[in-house]
Every structure is written in C-alpha cells, then in structure tokens.
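For this view, one protein chain was removed and the others were kept in their places.
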C-alpha cells in the first residue's frame, strides 16, 4: 500500500502554479517538499488536503487520510492551551490529549490563555494537534517556523515516531530536519511553468 | 557613539519577562538575540522599539532611531507590492523605493496584489521596508521565517550593507545568518527570573 | 503619612479591614432608622397618598447612582495620573454598585410612575437621563469584562470613563433640550419654595446617609475582593510561567 | 459538533459579555429611537412593533461578520474544513451558536423594552412568540451571508447589504404578528408563514453556506 499522486495540476487564480506533479509515498517515509519561495509548496499541500480541488491529475487517497497544518496556527487566542487541544481532540473523536501534550512538553502551558503565548509556543500547540488526528498522512507547511533548536528536535522526533508507526508525512520546509526516512520533491521556480497556460481566456486568439 | 541599554526590565501581564538586560551596541555591529521559545526576545524588541514602556532601566536612544519589524508582516493584502512600498516610503518621507525593490529582487512582483503572494514573498516585501526607513537601528524579530536559502542570503547581505554604512541591528533569530560583525545576547529561559516579583499585588501577605 | 500610601494594596487591606464592620453597622442602622421612620411614622401625603413613601428608596438610590459615577471618574483620574492600582480597582468595584443603584432608581420610579402619571415609563428628561446613565454604566462594565489583561483594562476603561463623563453631561443638556418633563424638581435645594415638608425631609436625610454609608461599605468590600482576585491572578500567572 | 458548539459559545462569552452584548445593543437602539423620533408616547406605540423587530434584526446583524471571519483569519477554518466534520455541520452549528447568543436573549428581553416604547402589554406575548419563531431564520440566513463574505476585508457593511434584503420576509411577517396581536386580531397566518420561513431556512441554507465556504477556502 502506498499513497500515489499522478500528474497533478493545481491552479491559483488562473495560473497553473503546479503541473504534472507525480509521486508515490510509502508508509514510513516522509516526502520533503523543497523549492524557492513561491514555487508552489503551499498550493500543493492545500490541494492534497482537499482544500483546493486539483485542476487535473489524480490524488490516490482520500482527504480523510490526511491531516493538514498550514502557515497559520489555528490556535484560538481566547481559549487556554488545554481547551484548544481538547476541542480538536473532540473533533477527531478522541478525548485523550496526553500524547499531544507530551510531544511538545506543553504541560506547563496547559492552563495559559493562548493569547499570552510566544510565537514558538503557539506553533508548538498547533503542531501537537497533529498527533490527535490519528490520520496516516501528515501534511505540514513549514512546521518549524519560530521553533527553537530544542523544539525543532522534538518535532523531528514526533514525525519519526509517526513514520515508525507506519504513517507518512509531506513536509514543506527550507531547513534540514533530520528525519529517518526521507524522499525529496524539488519544485522548480514558477517562471519555468508559465507557458503552459490552461486559462480558457487565453485559448486561441480572440478577435 | 554607541547605543546602550542599561538594566532594562520588561513586563508582560504582571510577569517580569526580562530583568536587568544591559548591552552596548556599536554602530557597524549586529546584536543577535538568542534564547529558547518564550524567553522574551519579542518582548525585548517591542520594548526597545517603544511599543511597550520599560518597567525599569534605561534605553539610551530614541524610539525614532529604531525601525521595527515583528512576527507579522504588516503587508496590506489589497494593495499591490508597489503600493505597499510607496506608502511606507511616504510615511518615512522618501519616495524612492528602488533600493528596497533591488534588495529582495521584488521587481517581478511589483504589480501583484499582496494577497496573491506566497508566505516567503510577503516576508520579502515586509523586510524590504527596512531599507526605506533610513533609521540607524534595525530591530528584527525572526526575519528569515519562510525565506528560502537564496532570500536568506539576500537578507544577510542587506543587513551587512546596513552595518557597513554605520548602522546597527538587533535581530532575534534561531538560525545562523552569516553577518559580518556580530555580538550575541543570550536570553535565559523565563523560569530563572520569576522570583524577582515587582507586582504590587504580591507585596506582603494580605489579610 | 500621606493618603497615597493607601494606594499600596497591602496598606489598603490593612487599613480597611477593621473599618468595614464599623461602617457596615452604621449603614445598617441608619438605613433601618430612615426607612422605618419614613415608611411607618410619616403621614400620607394629601395628594399622593401613601405612594409618596417610595421616595425613601427612590431619591437616595438616584443620588447614589450619580455619585457612584463621580467616584469612578475621580478614581479613574487618579489611576491615569498616579498609577495607583487600588484606585483602578475601586473604580471597577464601584461600577456594578452604581448600576444597581441606577436600576433601583429606575424601578422605584417606574413603580411610582404608575399611580402618579398613569404610566410606567415616560420620556421625561430626568428619567431619560437616567436611562442614558445606565447605558454608560453598561458600556463601562462591558469594556472591563472584554479585556483580559488587568492593567490594559484599567487604562482603557479609565479613558472611557473620562470621555464618557463629558458626553454624559452633554447628553443631560441635550435631553433637557429635547423634551420638557413631568418629573419633580430638586426637593433638597435650600431655596426652593416647594421643598417637601420637614416630616418627610428628616427621615429622607437619614435614609440618604444610610445609602451613602452602604455605598462606601460595598465599594470597600468589592475593592478588597478585586485586590484578592488580582493577587490570585498574579500568583497563577507566576505559577504558569514557572 | 457539540464540541464546536461549546467552543463557540465559550469564545463568545470569553470575549466579554456574550449573551448580554446583543441585549445591550438592543436596549440602546430602542433608547435612541425616541431621541430621533420625539418622546410622544402615542407615536412611539404606533411604531413599536416595527422598531422592536428592526432592532432585533440589527442586533443579529452586528455579530454576523464574526461568525466565520475569526476562524478564517487564524487558520481554524482550514483546519475545520479538513476535519471529519462536514462543512454543512459547521455552518449549522455556527448558526445555532449565533442564535443562542443573540436570538434567545433578544426574544426574552423584547417585551420589557416594549414597555419603554409604550407598547400595550397584550402585544408583549406575541412579540416574544414571533421573535422566538423568527430569529432562528435570522441566524441561519446571516450565517449564509457570513459564509459568502468570509475572507473579504470589509465584512460589516457588505454582509448587511447581502443579508438585509433576505431578512425582509421575516421582518414583514414578524412585525405583522405583533401588530395583529396588539390590535386583538388573530396572528395565526403570519405566525405560520414565519414558522415556514424558519423551517425552510434551517433545512436548506446550511448547504448553501457550506458551498460558499468551500469556494472561499479554495
């Protein structure tokens, strides 16, 4: 069993940001998306997560199999860290947040209202949500933003544990994470792909 | 001439997040703030920039000498990149955005509405604002978040140029930037400072 | 020793602790005397019958509703100028009491209005001003409730209280301009011809004194509660950070 | 779903006031009307049902743009959309929590405010009835409007532009119930219409809202 994507095309506006993306992801490996700013990493992840429908091509798995975490944290400022986690646990049908708390050592922050967290602390809360979802594929968009060295290591350990348990991960990042089993997908800069327009309004010359 | 800070104490809520911070920054050098998540880097920068009044201690320079850039980008989604830059240029009394555009190679993005930028592209716009301010000290809070390798290098080059021109910089970051002239200020984790309360409500036992 | 020393929470607690029972007893006594005297030992008015006796609740509560706002204004100024925490908390503590007084005045007035004017509510300028005052109280309290950080809340509510006071006075004049009313004039002013007779007057004074004392006691008690709350919050946030 | 409802209620209450806020706005609005219109109580009684209903409508309106906006901005909406909960359920729950924090308190308090506008007491009962029946429709329709404008930076006014025309039938029947009630006529027909609108809105609009959300997140 593996997760495959064939010949995927994703658009933003009317521009084909990605074209012909194919990969096959084995359980137990992480796919690292690399590419310069604006090359389409976020676009690809949102498409895989089912937020943007693909323009062409096929995604060989269900949106239900993928847990997404984007550039923004999705942490509610007025709720405490614990309330945030309990809410997401309930949404995913569990009530056990202990694993999530341990992963990023959130215990001391549990009762703190999220609005009083520092940027890195908020990021930790956001990432710990992943372990609550119980989904096989983690799709993470620059997860280590604002994290210090220690917490980056914690994050890598969490991903490794997820991989060891037979999960998979797709991670867009600019840094080296130190994961155990890694494939890399390089995305070329956007310019390269601009000629292959599929905008119906550019199709054939208008009189 | 140098920029000095003596014995600074900054509070968040009623907690002294920072205590007794002192440093002296020579023109031409960058002060890199290091410390784990939640150690008070953001707090210190906001205090230096004049956004939070210090609780005690002295800042030996004017808020007018410092240009601040925080965790959020401050880029207006509905304006084009050019309009964003022109606005900030006008606020700082110039009308020349060419230098800013060159620093981060923004020329191809100039006419793009900012809401269609990727995270890294938006960050570049935000950072390029610094060169418009004409202020001697740059205070930057994790400036390289979301930047790819190439743009991180561009950023480092911009800071180096600012330093060479006799400017100074205070930069909170978790990564190695490759700046020419660097001092480092290590901030210890918060726990260490908790005993030194200055909260009037903790002063003496209440009846 | 200057009065500002009481701005220290601990000093304030120490000083007011023993005061409260004394003031409380005094307040209870004068309220009891004023109200019992007013309700049971004054003659019925020749025009208004026994309904006039509601005056012993109505007038003092109306006075205190206004005075509570004045006290909040002063306390807010003190906080803004001298940054004394107790002062900000006293303003916060006074608001719910003031709003209750306003409600009592409105309710007793409405009850009184039915026999006197044949309606519970009329858009008389004085009644209307009171409704407006009620709205100002609501806004002030809502702002306190909405802000998480205590000092920020103190700052912003103080600014609101200052600006609000100016506009409350403006509203009073605007309302007078808008409608001339049915309501009684001032009955306590010394020169007025139509002052109420002494039989009504003295119990009213006692009852007003009772309300003033009651207000002071309640403000002290609530300020002390707020101080304790702040202490708990400070301890909790220290605990959390550790 | 219950978790989401609980979270939303908690957020509303934390953010200061919760139930009280809509009510206070309603009170202020009712106070402002005589300032504008003049204090004559016969005039006021005449326009009371309409003003009370319009007031309820506006109190609903003012909290609409927060329904999805905050969740959109902090990324929670992306996360909800990728969660096991269908977006239709999200939209319904959001509407329910909006109704609980505005519609319910408004319905309960409206008769009291009627007194301020010299409304006869018999009308009070019908006012509450019509509001209880009508406000769910306001919340559901409003949620739809909020879904359409999520992500736009100018929620407030735009949303009212979209939503207020959709509110017209509810307003007409609602005010008519009260007017008939006050005049001693039978308010059965407008009441029935009101109930029909509410039932229809609850049954259909969450699908439209979910579709709008999906497009907005794209």
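Letters A, B, C and D name the chains as they come in the text, with residue numbers starting at 1 for each one.
In the analysis below, a residue touches a chain if its C-beta (ideal position, glycine included) is under 8 Å from a C-beta of that chain, and two chains touch if they have at least 3 such contacts.
Since the model is a prediction, treat every value here as computed from it, not as a measurement.
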Contact set of the excluded chain (shown chains only): B, C, D
Contacting the left-out chain in the complete assembly, out of C:160, C:205 or C:221: C:160
Residues belonging to chain D that touch the chain removed from view: 11-12, 15-17, 21-22, 24-25, 28-29, 32-33, 35-38, 43, 46-47, 49-51, 53-54, 57-59, 61-63, 65-66, 70, 73, 152-158, 160-161, 164-165, 167-168, 171-172, 175, 179
Interface with the undisplayed chain - residues on chain B: 46, 49-53, 63-64, 66-79, 83, 86-88, 90-93, 129
Residue ranges of chain C at the interface with the undisplayed chain: 132, 135-136, 138-139, 142-143, 146-147, 152, 155-156, 159-160, 162-164, 167-168, 170-171, 173-175, 177-178
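The rule is simple: only the chains that are shown with their structure count from here on.
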Between A-D and B-C, the pair joined by more C-beta contacts: A-D
Separation of mean Cα positions, chain C and chain B [Å, integer]: 48
Interface hub residues of chain A, defined as touching at least two other chains: 71, 78, 116
Per-residue multi-chain contacts in chain D, two or more chains: 15
